[in-house]
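Below: one structure, written as structure tokens.
Every protein chain except one is present and positioned as in the full complex.
This part shows subunit A:
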Amino acid sequence: MESYWSQDILALVTTLKVALVSTLILLVIGTPLAWWLAKLQSRWRVLIEALIALPLVLPPTVLGFYLLIAFSPQHLPGQWWQSVTGQQLAFSFSAIVIGSVIYSLPFVVQPLQKAFEQLDHSLLDSGATLGAGPLDRFWHIILPLCKASFITAATLGFAHTVGEFGVVLMIGGNIPGETRVLSIALFDHVEAFDYARAHLLAFSLLIGSIAVLALVYLFNFSEQKQQGLSNQSRQMP
């Protein structure tokens, strides 16, 4: 009984680890990607946007299947990984992180890209003529102005990774402490007809998701309210 509990706790820890690492990677990759797309004026933009949005419509198992093949030691990405790290990529923690990053990419890139497109670029011009270089402008103008979108992007990326099932099932297997995440644990409980445990896990995931989303919406709402107020007073004579 006790080990049952600790198994679920372990799955929770693994899930949080995967989600946290994925979110960090997503922000690091997604920010420049979103910036580049927001400024891109080539007709290739539509194609790249469609590629990034693909995980939104593609069945996760399809993505997982192709990733599994790519990660296997018989194929180039898997081979390359093995020669660099000395470990097999498929069925590893790294594999589900990579899978999660690809799968959650649109959830991070899309809100950021939208924010960057709406950003008043004359503010960046203004900053540049006041001596602020590109990084300086990012930290002190872009980041604070797009704070809400960054929080939305990070939360969506995190939550989506936590809820991820199909891809992880295909490429992660079910190794406790390595690739056994909450959604897989839940599936196991259901398969074993252990509905009590399944209920507990499902319910905690549900509550957790609602709490996270509520926090994000609350934050965005208060930001909007603040901006709305200032807009109103600006219009006053």
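As a convention for this text, a residue touches a chain if its C-beta (ideal position, glycine included) is under 8 Å from a C-beta of that chain, and two chains touch if they have at least 3 such contacts; residues count from 1.
Here is the rule we go by: contacts and distances are computed from a predicted model.
Chemist: For the chain that is missing from this picture, which UniProt protein name fits: "Hpr(Ser) kinase/phosphatase", "STAS domain-containing protein", "Amylo-alpha-1,6-glucosidase" or "ATP-binding cassette domain-containing protein"?
Modeler: Spelling it out: the chain absent from the display is recorded in UniProt as "ATP-binding cassette domain-containing protein".
Chemist: Write down which of A:L89, A:V108 or A:I141 is the residue touching the left-out chain.
Modeler: Selected residue, touching the omitted chain: A:I141.
Chemist: Give the residue, chosen from A:A128, A:I151, A:V190 or A:V212, that touches the chain omitted from the document.
Modeler: Touches the omitted chain: A:A128.
Chemist: On subunit A, where is the contact patch with the chain that was removed from view?
Modeler: The missing chain touches subunit A at positions 120, 122-123, 125-133, 136, 140-141, 144-145, 227, 230-231, 233-234.
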